[in-house]
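Can you read through this structure? Questions will come right after.
The complex appears here without one of its protein chains, the remainder shown in place.
What follows is chain A.
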Amino acid sequence: MVSPVVAPLAVGPDPDRAGGRSPSWLGPRPDGLPRPSAAVTGTAHDPDARGYYGSFGGRWLPEALVVAVDEVADAYAKARLDPVFLTELDRLAETYAGRPSPLTDAERLTAQVGGARIVLKREDLNHTGSHKINNVLGQALLTRRMGKTRVIAETGAGQHGVATATAAALLGLDCTIYMGRVDTERQALNVARMRLLGAEVVAVDSGSATLKDAINEAFRDWVTNVDHTYYLFGTVGGPHPFPLIVRDFQRIIGLEARAQTLALTGRLPDAVAACVGGGSNAIGIFHAFLDDPGVRLLGLEAGGDGIETGRHASTITGGTVGVLHGARSFLLQDEDGQIRESHSISAGLDYPGVGPEHAHLAEVGRAEFRSVTDREAMDAMALLARTEGIIPAIESAHAVAGAVDLARELGPDGLVLVNVSGRGDKDMETAMRWFGLGDPSTAEAQVADRTSTEGGVAVDGR
């Protein structure tokens, strides 16, 4: 009865099938890999005009913000088809962020696991250390295009905050980052990075003082300052069009990885594994494979102490449907519809919501979601460090843990592609505590213990 007010975003030809054609002026890359511009011009899996993916998504927000999100949607609908915008996006991705990111054949990890071949998509090698830069550069360019002078963002682990502060410095925008007080304490290094980059970091004390409360505070800022401020949302959640915009800027991960996997192995993977907080790195790598029915898509959620303990952040595997931060999706809530606090050793996955497109993929059975505990993730962090010399972010370690399980299930003929969404530098304090690395005289023994005994048992026992 209530007619939609949102104009449908233009849907262009599916660039996945367009042989790497680049809509920007830079033309094709010499190595044939797609550029980010090829990822944003529209897909067969765009949401409907009201921002729904099946029954998930939409705009569950205060009326005062409708004009703001309409303005973003209009600007993006134009930008995604504008060669000037797309050329700038491609140029920054390549000359600033370091795209394309490589694909690493994880031979020693594969041998150690003794199952399917495992290949790693290396988003950890991007500037600022994670996939977050892909989204941030796109939206910061959009901010400038819209004539706004200030960006605000929420951050949990600090990775999105650092990426946003970076892009703001690059493009000369004012920048305020909201971060839960609890997170500013456990990610103090990233707070310092953001400040060095010129951003104001606001510690949020309200509610549970974590990521969800930082998002609330950012919305409060936006509703007050919308005339000159852009809310640079960090994951594929929030009201339409954010799940679409963030997904499009992250789709390059999968477009590259699909081409790289084909080039390296001559075939498509049997499965693609990624960790899921809000879901941006996961949707980014999944999307290019949505129409490849033989490719399983596996999202790994943070299991914290274990779903059965209630202390976890496994929104799809352990949550129910509701509305949070502007979208209808799965979330963690009590019987009264109050949002429950999530728990994870990884600040970037410690969020009680998840993007609506993942909820849809789960509902229609196109993607599967599993839960990985803190302990399994930390085992996988050490395993990847020891076998490949790659220290992943703890978020990404969840993906590695899930991929290792799946590699065993698939057996030696299988091929698993894992998204290493970020690097572990920011997590060294947690790792020092977990592995007992703080005391030089015992560090060696303890790491050996936890990775080759406990970790080994966990891996072997799977």
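Assume contacts are C-beta pairs under 8 Å (C-beta built on N, C-alpha and C of every residue); 3 or more make two chains touch, one makes a residue touch a chain; residues count from 1.
The rule is simple: contacts and distances are computed from a predicted model.
Look at the chain that isn't drawn here: its UniProt entry, checked against "Tryptophan synthase alpha chain", "Cytochrome b", "ABC-2 type transport system permease protein" or "Carbon-monoxide dehydrogenase small subunit", names it "Tryptophan synthase alpha chain". Within the set A:Gly207, A:Gly306 or A:Gly436, the residue that contacts the chain not displayed is A:Gly207. Residue-wise, the contact with the chain that is not shown comes from A:Gln333, picked out of A:Thr164, A:Gln250, A:Gln333 or A:Ser396.
Remark: the omitted chain is touched by one listed residue; of A:Val67, A:Ala111, A:Ala263 or A:Met428 this is A:Val67.
Residues 1-2, 4-5, 50, 58-64, 66-68, 206-208, 212-213, 216, 219-220, 223-224, 226, 322-325, 333, 335-339 are the ones on chain A that touch the missing chain.
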